[in-house]
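Selected chains from the complex are presented in situ; the others are not included.
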Amino acid sequence: MTISINAAFDSGNIVVENVDGTSARLSIRKDRESDFFQWFHFRVSCAVGDALDLAITGLADSAYPDGWSGYAACASTDRENWFRLDTSYDAKMGGGTLTIQHTAESQILYIAYFAPYSMERHHDLVAQVAECEGVTYRCLGTSLEGQPIDCLEIGTGDTQVWLYARQHPGESMAEWWMEGALEKLIDPADPHARSLRAKCRFHIVPNMNPDGSRRGHLRTNFAGVNLNREWDNPTAERSPEVLAVRNAMDESGVDWAMDVHGDEAIPAVFLAGFEGIPSLKPAQTEKYKAFETALAANTPDFQVDLGYAESAPGQANLSMSTTQLAERFGAVSMTIEMPFKDNRDLPDPVAGWSPERSKLLAHACLATLDQLL
Amino acid sequence: MTISINAAFDSGNIVVENVDGTSARLSIRKDRESDFFQWFHFRVSCAVGDALDLAITGLADSAYPDGWSGYAACASTDRENWFRLDTSYDAKMGGGTLTIQHTAESQILYIAYFAPYSMERHHDLVAQVAECEGVTYRCLGTSLEGQPIDCLEIGTGDTQVWLYARQHPGESMAEWWMEGALEKLIDPADPHARSLRAKCRFHIVPNMNPDGSRRGHLRTNFAGVNLNREWDNPTAERSPEVLAVRNAMDESGVDWAMDVHGDEAIPAVFLAGFEGIPSLKPAQTEKYKAFETALAANTPDFQVDLGYAESAPGQANLSMSTTQLAERFGAVSMTIEMPFKDNRDLPDPVAGWSPERSKLLAHACLATLDQLL
């Protein structure tokens, strides 16, 4: 039997170049109005026992070619439990080819760059959290395609904390992190949550880029715009998603901010900060460093060795949210990066970095915040 | 606070004409390339306690203007449990206006013509059933927008039974019926299922019109085509969904067929048959009538008084699936119609006709089939 491949669903992205029996040659569609591509998500239908041999080609031109070496593709038979497949990368073959080989144990196999977080699940999450006692829902605005920018607010304290995710829509681990954060924050028994709800006002935007999410983009919105380069000057035409959130931040002020991301190349969880902003204050840096140190003590899944190079003094790119918020509000702001690959220091060959680990990382981040406040 | 209305999600459909505080004037978008409209599905965000007053106007031109009188809108706060809202219809106001009034008990309220069945839920269903022992998955083809026409096959017997639904995508109860049918058929303990799996080969297409479903259509596919008028001559250009299914039927043959629908106007569950086909055989009619009689004995939710007028001898419209299959295969074929309103004979003011009742009706239909075989 010849396998069949389909990606016509929420966040689906694959181009079928050729299918031959149980082998296929595939490529990835670019983000609309953009040259970025890296996210893939498709369904294979096949027979149990098929020796699947799937080659995703042309990856030397992908957004992060360093992302493929050491990476293993994610898969699920039931769309709930995700595991990793045997995967290898050859930079020289077919313009950069990722080869996935798997003996099918089911007739339907979903394969993705990371476990997807659909807009339907997003709406389930928002509706169910909005019903919880003490939670306020706000629609901050709409995306270019008219999807709501949903914001959930929790807590009665004075410290303004903003959590937001998925500026880069293909980094779906960021919304799993959000699901974990929300579960913890609404837990009536959790002592950190109870403490944080008394100290803080949380403003939580689980998905800042619904259009890119639904379309299976890696990095941009409907207009092909990288939202995390718009924070100095968001516009209704290019980046209404950022404009809506930044306007709401201007109303509330921002004391702490966490911008949740995935990183394609680095096999670790790490933070990126705001060291290069013009107005940098020692107390601000100190709190950031204290958070980073405490988080490293709080979870073996976080580390401080691997990460991005710091900006030189005054050289921060203020179009990014973390630097913009640090500069604009004096906030302790941070980018939280999780790997597409695995955590090098605590590897799990079966699951790799996973939705469950993303959720537990969110728990640790919130516990750490509680410790510092 | 002013309420906010959004429909930019799977099967969403509403046009916001005007919002004033907690009141809104709305209308329904037509199916693409078509004049049909009746399905609506949108989200209201508001404050608890808001006196919502929502007017959907222009309904005199809807596909089934008789569908509005005696109808109550469906709503959910958590997207799982659906209930009915206070609803009234004034045919003379605003070109036919449905008025929904509700004091909000939550900050988010989903409102729809009937409890939606999303494509994500569809894919969950297909993937999970495909993993069950004894189930074969087949992709019969793709829709105009490239979505798969999924078919699940169960059973080792010789009687060929085809179950298919949602030719008319706004009739979402039809896919709830399918979920009920599949749950029963894969139940390892159910005696009817065990008996049927031995007697029959089931071919089950839970959704024949994924494009219309996702787009929030009432009645047509991406090309504005009513699929249930294409069975005499389906084409790859207009109706590949029907072509794919009919080709597969030609391979297997069809002994029994159930085409699952919702009816906008009639407040009852009823069958429609194939009495006007040229080749009508007494045994065929007899089996159909026996099924109808037995089903009425098997569930208080089915009846035989209300329904469509029968075609005169030889006057059947062979572009419809039920008649086409009866004529083409000598099948005992039937259209199963469930109400958007409620079952007049067993009304439930809280839930009206519901997903749960649709699923239980499927159980009764399968038990009845087992009795007759």
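By written order: A and B. Residues from 1 in each chain.
The rule is short, and it goes like this: a residue touches a chain if its C-beta (ideal position, glycine included) is under 8 Å from a C-beta of that chain, and two chains touch if they have at least 3 such contacts.
Treat the numbers as computed from the prediction; the structure is a model and nothing was measured.
This structure file defines a homomeric complex of 4 copies, of which 2 are shown in place.
Criterion: only the chains that are shown with their structure count from here on.
Separating the centre of subunit A from that of subunit B, both taken as means of CA atoms, is a distance of 36 Å. The part of subunit B that touches subunit A in the complex is made up of residues 4, 6, 8-10, 43, 45, 76-79, 106-108, 110, 118-121, 123-124, 126-128, 130-131, 135-139, 142-143, 145-148, 210.
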